[in-house]
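Take a look at this one; I'll ask things after.
Every protein chain of the complex appears in place save one, which is left out.
So that you can tell them apart, the chains are marked A and B in the order they are listed, and the count of residues begins at 1 in each.
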Amino acid sequence: MRKRSSQPFFWLLFGAGGMLSALLGMGLVLVTGVAAPLGLEPPSVMSYGDVLAFGRNGAGKAFLFAVVSLFLWHGAHRIFHTLHDLGVHAGLVAKLACYGGALVGTVVAAAALLWIGF
Amino acid sequence: MAIRRTYLRPMDGWWRRDPFFLRYMAREATSVFVVAYALILLWGLVRLAEGEARFDAWLAWLASPLSVAFHVLLLAVFAYHTWSWFAIMPKTMPPVVVGGRRLPARAITAAGVAVAVAASAALFALATVLA
Partner (left out) sequence: MPAMPDTSTHGAASGASPAPGAAPERIEIQVLRYAPGGGAPATQSWTIPWTRDMSVLQALQYIKDHLDGSLTFRWSCRMAICGSCGMMVNGVPRLGCETFLRDLAPGPVRLEALAHFPIERDLVVDAEDFIGKLAKIKPYIVPKEPRGLDEGTYFQTPEELARYESFSHCINCMLCYAACPQYGLDPKFLGPGATALLHRYNCDSRDGAREERMDLVHSEEGVWSCTAVGYCSEVCPKAVDPASAVNQNKTASALDWFARFLPGRK
């Protein structure tokens, strides 16, 4: 029996993040990064009170967590493989940096979302 | 068996040698921007947990010309990600047979991009109308 690769786990997270960002990335960037800051959105879209309410809502919390976490896991997997493509063979160090970074981001996101309560 | 003295050519700079590989690298590079955007949002989440004053400071940064310009760039990168994602996705799927014929990859790609544009537009509409 050959040694099984551990990649499937990270590949599925990569796929989920890739699909979510492919479907909603443009819309999210447009709203949060262009339209709202330029005042093209109603002020309530990103005001503290409304974002807090959204984050306290169960579905809103899950949505924010999914976006931040899955985008990070998507990037981690792709960046890890691209380092290999570029001839950087830092192996375990690269793995820890990439996947570890996504894990840290995931934990911080969860902590922030739990801190604001329900 | 004769002793073989073969020559192995180096792989340095392989991706610069062909437009196909350059497009592949561009596709892979979108991941850096996906992470950048996620980190901006994560920063916002942390600021949200820290209270109104800190969150408003994050909003103020988002409104800065540097941030808006960066997000316009992000918009273009995410658009390329969407297209390149659905371009390669059919390869991971077993054949889809519709009415006796196999669905061509480009049909799956077109459908995926259409759904993505609709989903992003719906998100924008939702935010603009319902908020």
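Keep in mind that, in the parts below, a contact is a pair of C-beta atoms (placed from the backbone, for glycine too) under 8 Å apart; a residue touches a chain by one contact, two chains touch by 3 or more.
Everything numeric in this text was worked out from a predicted model, so none of it was measured.
S.K.: Write out, one label after another, the shown chains that touch the chain missing from the document.
M.R.: Over the full assembly, the chain not pictured touches A, B.
S.K.: Any idea which of B:Leu8, B:Leu66, B:Val98 or B:Val129 touches the chain not displayed?
M.R.: Counting the whole complex, the residue in contact with the absent chain is B:Leu8.
S.K.: What does the interface between chain A and the hidden chain look like in terms of residue numbers?
M.R.: These residues of chain A touch the chain that is not shown: 1-5, 7-9, 11-12, 81, 84-85, 87.
S.K.: Tell me, which residues in chain B touch the chain that this view leaves out?
M.R.: 4-9, 11, 14-15, 17-18, 20-21, 24, 28, 88, 90-95, 102
Criterion: only the chains that are shown with their structure count from here on.
S.K.: What whole-number Å value describes the gap between the mean CA coordinates of chain A and chain B?
M.R.: 12
S.K.: Which part of chain B faces chain A closely enough to touch in the complex?
M.R.: Those residues of chain B that touch chain A are 11-12, 15, 25, 28-29, 31-32, 34-35, 37-42, 44-46, 48-49, 52, 55-56, 59, 62-64, 67-68, 70-72, 74-75, 78-79, 81-82, 85-86, 112, 115-117, 119-124, 127-128, 131.
S.K.: Could you pull out which chain A residues touch chain B in their complex?
M.R.: For this pair, the touching residues of chain A are 17-19, 21-38, 40-42, 44-46, 48, 50-52, 55, 64, 67-68, 71-72, 74-76, 78-79, 81-82, 85, 87, 105, 108-109, 111-113, 115-116.
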